[in-house]
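Below: one structure, written as structure tokens.
Every protein chain except one is present and positioned as in the full complex.
So that you can tell them apart, the chains are marked A and B in the order they are listed, and the count of residues begins at 1 in each.
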Amino acid sequence: MSTAPTLLSVERLSKSYGGVHAVRGVSFELKGGEILALIGPNGAGKSTCFDMLNGQTRSSSGRIKLLGQDTTGRKPREVWRLGVGRTFQITATFPTMTVRENVQVALLSFRRQLFNVWASTPRFAEVEAGHLLELVAMGGYAERPCGELAYGDLKRLELAIALANEPKLLLMDEPTAGMAPRERIELMRLTARIAREKSIGVLFTEHDMDVVFEHADRILVLNRGTLIAEGSPEQVRRNPEVRAIYLGEGLVYDARHREGASA
Amino acid sequence: MAFYVVQFLTGLASAASLFLVASGLSIIFGVTRIVNFAHGAFYMLGAYAAYTLTERLSGAFGFWAGILGAALIVAAVGVLVEMILLRRIYHVPELFQLLATFGLTLMVEDLVVLIWGPSDLLGRRAPGFKGAVDFFGQNIPTYDLFLIVLGPIVLAALWLMFQRTRWGVLVRAATQDRDMVAALGVNQKWLFTSVFALGVFLAAFGGALQIPRDAVNHAMDLRIIVDVFVVVVIGGLGSIVGAFVAAVLVSELNAFGILIFPKISIILVFLVMAVVLIVRPWGLFGKPEAAARRTPGLTLNPWRPLTTQERMLALAGLILALAVPLVAGNYALTVGSEIAIFVIFAASLHFLMSVGGLASFGHAAYFGLGAYGVAFLAKLAGLPMLLCLLLGPLLGVLGAAVFGFFAVQLSGVYFAMLTLAFAQIVWSVAFQWVELTGGDNGILGVWPEKWAASPSHFYCLSIGIAALAVAALRVLVFSPFGFALRANRDSPLRSEAVGIDGKRIQWTAFVIAGGIAGVAGALFAYLKGSVFPDSLGISLSVDALVMVLLGGVDTVSGAVVGAIIYKALSIWLVSQTDLSKLVLGGVIILIVVAFPKGVVGVLETIRNRRRSHSKDSSLLRSQIESAE
Partner (left out) sequence: MKLSVEALNSYYGPAHILFDVALDVGDGEVVALLGRNGAGKSTTFRSIVGLVAQRSGRIVFEGRDVSDQPTHAIASRGLGYVPEERRIFTDLTVDENLEVGRQPARPNAPQWTREKLFSLFPNLAEMRGRTGGRMSGGEQQMLTIARTLMGNPSLVLLDEPSEGLAPRIVEQMVEAILTMKREGLSIMVSEQNLHFTRLICDRAYIIERGRICFSGTMSDLDARPDIRDAHLAL
């Protein structure tokens, strides 16, 4: 993995809102196929970081480079076109369409066919949409109304949509929030498999330490807008500062993590 | 110089009433999330009630007691309205709330004429404020000075009430999360009622205070409501300070605009509003609206193109419609043409609303612009009919392109208010620019050429164009463009994240809808042989909304059915009664309260229920839980 090229490089990224420094001088790199977790207390600046990476929020200073290209200050749809897929903490899908149509819309947009009045959407790129759904094990749900899906299935659909633009980088904001523990593990395994196969870099935020410690290759710890630690799961878990600020005594996750690992 | 100072003070005095009404609207919206269209009606009722009371009660005390008493009486009416009507519609979509309160406005308009008669009423002058102060040779009425002082006093009183009392804290809390306030043991029903009463009191007080300055008449409700919408759009809905600042701004613009563009002073206000919207889309003191929470349990079935069988049925319906001239007389065919024209108009709005999620309250603007476009081309340029029909709607396209650009920057109630204000601006221009439009007299003599002149030919032409328009819109719904538009409506966040330029898509849809409305307007001009400012008016916009609502917003082509039923009914109604507004208003309220899904929506629900009778609802449950 160390030989893979740098996919994303963030240099001294900062954001302040009216005098409040939400993010201060955050720098890190991410390689293709690598899974990087961003953790920290609520309000540490994780979401702000995410929003800056995908263009939802403008940074106050600093640079974001995707495959050598400067994307600082680009709009979300421009960043998306450069190959960044995103899933949201609260799933964002199109509830009045079928599962397949959800993916088809993303494909239409990727192929710049949105103003094509003559095409019929329900028949557009059916095969490719089907492949994407197969990839996230949703092939059997293609014709279902998206509004009827269970929460875990919605998360997988969101992943399929996020993969429609053949992304090089996936940004996942609390991908497993609100899911049952087993579903969490399945979703993260799926994500990891796709990331390795397609050499996609994944950056995710997460509060469930079991997911983080099990699936992240590397972890960044953010506190009050500053990176306070970076390293392998083991290094981060042992870091006394991270324990004091964030992880605590391990009463509410450690044991569970061990169980999950042995299961 | 003195003249300008006086002009400035006049503006400030007008701002007082505007502020009272706008702050009332803002307060009510803040807590109930209802944009109370009937606010203008309460303002008008306040003025009428004050007129009656001040005529009866004598002396200075009688006058002021009359003013205050009028506001209190109307506030009591407001309490009744809240308890009887609003409590039933707090949970329906905002569009329906706007429509229901508009229905109320219609009813009040007819009731006012019934009680006080149709002519203007001149009220008493305010005792103690009858004179004027001399300012370097210019007169300033002392009553104006009184109003100038009153505005800030009311502002301060409201501020103290909201910041320093427990009631104010509870109201501000309820503004954010009513359920949570209830879960903390506060009886929110009475909180809502008290807030509504306060808001209505402010509106009625504003109206009552106008009687020494202006004549009381039954059109003052719509005039003020448009100004108030402009004020709250500029100031920011929910902000009292914003209402004050914007009321002053708008009043001053009106006061000085008259000096610059005497005919079309409203243009100045429009320009300022446009600038504010670009810089701060939620108004000067407003806050970005949180995304509306979806009502759980409203699963929508994905739309499907028609099956072959359904296509055949539609074709059969069309052939049947084209066979009508074989049996019907001229009057029936003229009515039929009018219905066909309104099918086009309603379908264009329906496209914007159901696919785009954009509920325009001023769609008549583009219908009317299409009609005026034809009139200009036919009368001024003398072009042949076919060319006029093709080019006339371009005026609607142009209007939709300009206004749509600003309107799509906003969503929800802001969008509704803004489109209404735009339409009203177009109406004012048509009304006031007499040299070009003939003003109230309209443009006459726009008759079809010989080949389309007979009622049966014109009928077939209208039906043909209507069928084309509806079919084209359906194709659009299922084209990538339609899906992109719907994607943006379903989840702006997700659609932006898959590279869809939402604003551009919405703007395009707005222009398309405006163009098709323009086609309807163009035909309408030829049907009537004339064009009047009415074809740009609020009531026509609302007619279209009711047609869409009646057909069912969540359907693909419900508007076709809605337009046929509504137009036929209203033509019949106007022939039967003088109180058509009263009946129509009642019907609108009834639809909102009893059949919010519309005719086609209800039919579809029944069909779906029969089809999926035994379907397990567990999936739905998990979705609802997670949606919470």
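Worth a mention:
We take it that contacts are C-beta pairs under 8 Å (C-beta built on N, C-alpha and C of every residue); 3 or more make two chains touch, one makes a residue touch a chain.
All values reported here derive from a predicted model rather than from experimental measurement.
Touched by the hidden chain within the whole complex are the displayed chains A, B.
Checked against the hidden chain, the listed residues A:A119, A:A150, A:I194 or A:I228 yield one contact partner: A:A150. Screening B:R172, B:K379, B:H457 or B:R504 against the full complex identifies B:R172 as the residue touching the chain left out.
Residues of subunit A in contact with the chain left out of this view: 20, 40-43, 150-151, 174, 177-183, 207, 209, 244-253, 255-256, 259-260. Against the chain not shown here, subunit B presents residues 166, 169-170, 172-173, 175-177, 179-189, 296-298, 609, 617-618, 620-626, 628.
Just so we're on the same page, only the chains that are shown with their structure count from here on.
Between the Cα centres of subunit A and subunit B there is a gap of 42 Å.
Interface residues of subunit A facing subunit B in the complex, by the touch rule stated above, are 54, 76-77, 80-81, 86, 88, 91-98, 101, 104-106, 108-110, 113-122, 124, 145-151, 154, 161-162, 164-165, 178. Residue ranges of subunit B in contact with subunit A, taken from their complex: 294, 299-303, 305, 475-476, 478-484, 486-487, 490-491, 493-501, 505, 508, 619-620, 622-623, 625-626.
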